[in-house]
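Let's look at chain A:
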Amino acid sequence: MSASISIKNITKRYDSVTVLDDINLHIEDGEFVVFLGPSGCGKSTLLRMIAGLESITEGVIEIGDQRIDTLPPGQRGVAMVFQSYALYPHMTTRQNMAFGLENVKVAQEEIDRRVNDAAKILEIDHLLDRKPGRLSGGQRQRVAIGRAIVKEPKAFLFDEPLSNLDAALRGRTRLELAQLHQRLGSTMVFVTHDQVEAMTLADRIVIMHNQKIEQIGTPMEIYQHPVSRFVAEFVGSPPMSMLPINQIENTAGGVTVEVSGAGKVVTAITLPQEFNAKDAVIGIRAEDTRVVSAQENGLDLTIKVIERLGDRTLLYGTLVDGTELIAEDSGRSKVKAGDTVRVSISSHAAHIFDADGLAHHSQMEV
Partner candidate 1 sequence: TTIELQRFFGACDAEYGKMTDVSAAVGECGIITTLVNKFEADNPDIDVKVTTVEWPGYDQLNAQLASRSAPDVVSIHYSAMSDYQSRGLLVPLDKLLKDQGIKTTDFTDAAISSVTKEDKIYALPFDNWTMLFHVNNNLMKQAGLMQADGRPLLPTSRDEFFAQGKQFQEATGKPYLIQVLANETSTYARFFYTLMMQQDSKFFDDPSHIDLSGEDAKAALTLMKDITSKGFSAKDLDYPAAVSAFANGDGGIAVNGTWLIGSYDAQSKEANNVLSDGYRVFPSPQFFPQKNATYADGHGWVVPRGDRSNEKMAAIGKLFKFFYDNNYQWARTGHLPTVKKVIASDAFTSLPHRSDIAEIAQTGQALPGEVLRQFAIQDILGEELGSAVNGNKSIDEALETAQYRINDLLENI
Partner candidate 2 sequence: MAESYRRSRWTNGLFVVPYLSVFVTLLVFPLAWGIWLSLNKVDLFGGERFIGLKNYARVLSDPVFGQAVKNTVIFVGVSVPTLVVLGLFLALALNKTTKGSSFLRGLFFASSILSVTIVTLIWRIVFIPSDGLIALIFEFFGWQPIGFLSTKGWALFSVGVATVWWCIGLPMMLFLAALQQIPKDLYEAAALDNASRWRVLTRITLPSIKSTIMLVAVIQVVMQFQLFGQAQLMTNGGPAGSSRPIVMYIYEVGFLRWDIGMGAAASQVLFLIILCAAMLQYWISTRKEEVDA
């Protein structure tokens, strides 16, 4: 039992402060959608409006074909997993999971069956008689999900459920969530400000910024074709390097830009006629750079800091004029801080952003 969610012209105001401004979004039945955006952009507010925990100033929310924004939270058929899990501290795992079902007077055998099934799926059968105080962070997290599962909701809502976990556990749980979604096939809405989570989990990502939806798309669309400089800088770790453009030349199959202090970069991007080069920048991801031997063509980068991630190495450096650029090298890189290395850029992967932050991508599909 799962259903689509339609958000129509939703606006949210606190007194005179607008927190969400005319949001429209359709989430397909069975889709995993992630709301991604910086802190305070209204992600939680939107999610909580779907759940019924926050009032709606204007607009309509539908689940399936039914308008739900007039219903109390319990009757909307959604389940939510909170950042803090919000487990009932004085109830055992089993009681926590059964509470919602008891409230609507589900038969005891049915409750037992559902709780046991969910516990098996989440591998928490042996924890059913413990109270939350005696569970580890990851276990609590799973109980919170279990509590959602047993309700067989039309949609799952997650509000940063992983942010209280430590790094290793976060990675593992992310994987488990993805598997769970595959197994249940339910509609899931997930809020985070961690772009790695968004990228790895989402069918589609909704990027929110300044009370609006900035971009909706699959992780790859968002990563590869950010609609704006904001999205480009927000998604991806390390963030995309932005180099100021001095001059733009139209050439066949794209433009060649002169980058401040770095010489010319040939791209496959076609720009509109009226494009204004002033304050425009070219964006380059670290993985689209390559350290080459000093003889080859490229930019000279003086390395300030090195981050070794094992499988790859990030080089944080400055070009001759002081512009900052992050380059990537292999995990076995021998570069040291203070070195100057020559870096070549895969120009077909570059992006150009105008003064308003609007993005222009390479036409070439890669």
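Candidate entries met the following condition: all candidates are chains of the complex that A comes from, given by their letters.
Note that a residue touches a chain if its C-beta (ideal position, glycine included) is under 8 Å from a C-beta of that chain, and two chains touch if they have at least 3 such contacts; residues count from 1.
Fair warning: this is a prediction, and the values are worked out from it, not measured in the lab.
Between chain A and the candidates 1 or 2, a touch occurs in this complex only for 2. Chain A contributes residues 48, 51-53, 72-75, 78-80, 82, 84, 86-91, 99-100, 103-104, 131, 134, 147, 151 to its touches with candidate 2 in the complex.
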